[in-house]
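Right, chain A next:
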Amino acid sequence: MALIAIENIDKWFGHTHVLKGCSANVENGEVVVVCGPSGSGKSTLIRCINGLETIQKGRITVDGVRVHDRSTNLPRLRSRLGMLFQSFELYPHLTLLENVTLAPRRVLGISRSKADSQGMVLLRRVGLALHAQKYPGQLSGGQQQRGAIARSLAMNPAAMLFDEPTSALDPEMIQEVLDVMSELATEGMTMIVVTHEMGFARAVADRVLFMDDGGIIADRPTDEFFDNPPSERARAFLSKIMNHGKSVAARPRALEGGDSAAISPAS
Partner candidate 1 sequence: MNSSDLQLILRSLPFLLKGLRVTLILTFLAGTAGILSGVVLSLTRLSRLRPLAWLAFAYVSLFRSIPLLLVLFWIYLLVPMLTNYTMGAFESALIGLTLFEAAYYSEIIRAGIQAVPVGQTEAALATGMTRMQAMRFVVLPQAVRKMAPVLLSQSILLFMDTSVVFVLGIRDFMGVANIIAARDARVTPMYLLVAAVYFVVSLAGSQIVRSAQGRLSPSISRV
Partner candidate 2 sequence: MGYEFNWSVLRHQPYLHWLLSGAVITLVLTACIWVLGFLAGSVVGVAATSRRGAIRQAARVYVEVLRNIPPVVQLFLWYFVIPELLPAPWQHYVIHDMPHPEFITCVVALGLFLSARIAEHVRAGIEAVPRRTVEAAFATGLTPFQVYRFVRLPIAYRMLIPTLGSEMMIGLKVTALGLTIGVMEMTARAHQIESFTGRGIEAFTAATIFYAVSALVLVAVVTATEHWFRIPR
């Protein structure tokens, strides 16, 4: 059984039809990238998975539990999912360590000392151990997002949802976050990532979902998606953004109709 099952969902914001009959399954350990033009509904889709958005038709189940059912314990369900936001959303009034330990202490009831030591392990893992006592305002964007990843990991999630995690970052900080995300993928975390970072997708994702205008246009394994874009739309989209994508594993390649020397970082 798929860990996350999205079955034919429809969603309206007022009169606007934002999700049209979307279906997808995510198995345990899979890394799925969701991409597409802005306004296609990608963020809305993953926000429905942990119930931050409602749906009017269809259903979503996480590990067998229906997300939008009245009887579902939503906080409990959410504690098993991690979510990363484009704006990081670290709590500015708490230190980095306090950010990480807040949910374990208040939701899981873990003692302060245990939560602190577990939190430090996670901060070490994302490379922020030295900044544990700093406040989010004192950290760079890349550090904040890595901190947010540690905060999500603290709840030991079964799967993690990423809503354009690097879109608000300055270019030089995008890599450090993608590196942490790649490590998570290698360690077997189930991940759904909404992103424009196609280099990351190519290197790390198992599958790519391409969305446009509220529908899932394509759902293909990564290589197949990139080598053989399944629609004109997808092809056009890819060609527009491939020039900006960063490689996780730096591989020299010839860009379409371009001069690779002109676009190398040294210039």
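Regarding candidate selection, all candidates are chains of the complex that A comes from, given by their letters.
Definition applied: a contact is a pair of C-beta atoms (placed from the backbone, for glycine too) under 8 Å apart; a residue touches a chain by one contact, two chains touch by 3 or more; residues count from 1.
Everything numeric in this text was worked out from a predicted model, so none of it was measured.
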>> Going by the C-beta definition already given, which one of 1 or 2 is in contact with chain A within this complex?
In response: 1
> Of all residues in chain A, which touch candidate 1 in the complex?
Replying inline: 50, 52, 75-76, 78-83, 85, 87, 89-93, 102-103, 106-107, 135-138, 148, 151-152, 154-155
